[in-house]
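My questions all concern the structure below.
Heads up, one of the protein chains got dropped from this complex, but the rest are sitting where they should.
Then we have chain A:
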Amino acid sequence: MVVDHETPSLENGQTDKEVEENANVLQFMDSMDAYLTLIHSLSSTLRRGWLELASARHSMGASRVNTVLLDHTSHPAATSLLVTQDEGKVDSGKPHFTLCKWASSSNENSLLGEKHSSQDKLHPQLRHRGSTELYEEKTSSENKASREVDDPVQKERSKSLSMFGTLVSPKLRAAQLSFEAALETLVEIANMRSEMLCAFDQVNMKLEGRKDEK
């Protein structure tokens, strides 16, 4: 029996190359599914935000929630978008978008808040099985840090709403939170689209490679 060392076969008859191609296709489909889910989520968040804004207008009156109250004085942006390129990877050149919320006055705290939230998403909290005291100290310091992050963020939120007055309805605050969530979703969509396009390029490259081989 002649053994072909160049293309070793696996148990289910697939080669490494085919496994890699399947993985690329799956990655593309996963990223497309995530992209469509995010688009749907954005749509519902925006619908909620617009209705909450209308509800705030109904509650506070048209003279208090009005486009003529928007601030035209020059002031720093409360939120900015950082665009970086992923380097040192096979798919280098893929842009990555990071939202810096409420960064106009407290850059460190806002970025700290972002880092905490992104870490929470990537590494879900595990149960601590060490000493109880150590665990309590750690969680209380984490709570203190999150409270310290929350207060400046809350102040920035109130500051941006102050164009409608300092005593605004909770409905207007809820609308603000909805639009804030929509902004975060938009950035996630941008990142997911970047991943999707990158995965599509990978699949395309493999297909073209196959055509060339034939």
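Just so we're on the same page, contacts are C-beta pairs under 8 Å (C-beta built on N, C-alpha and C of every residue); 3 or more make two chains touch, one makes a residue touch a chain; residues count from 1.
Methods note: contacts and distances are computed from a predicted model.
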Query raised in the report: Which protein name, taken from UniProt, belongs to the chain you can't see among "Potassium channel subfamily K member 9", "V-type proton ATPase subunit", "NADH-ubiquinone oxidoreductase chain 6" or "SEC24 homolog C, COPII coat complex component"?
Result: "V-type proton ATPase subunit"
Report summary line: Of A:L81, A:M163 or A:M205, the residue that touches the missing chain is A:M163
**Report entry** Sole contact to the chain not displayed, among A:T15, A:T37 or A:N66
**Finding:** A:N66
Requested in this report: Check the options A:S55, A:T98 or A:S194 and report the residue that touches the missing chain.
Outcome: A:S55
Report task. Kindly note down the residues of chain A that lie in touch with the hidden chain. Result -> 47, 50-51, 54-55, 57-59, 61-64, 66, 68-73, 154, 158, 162-163, 165-171
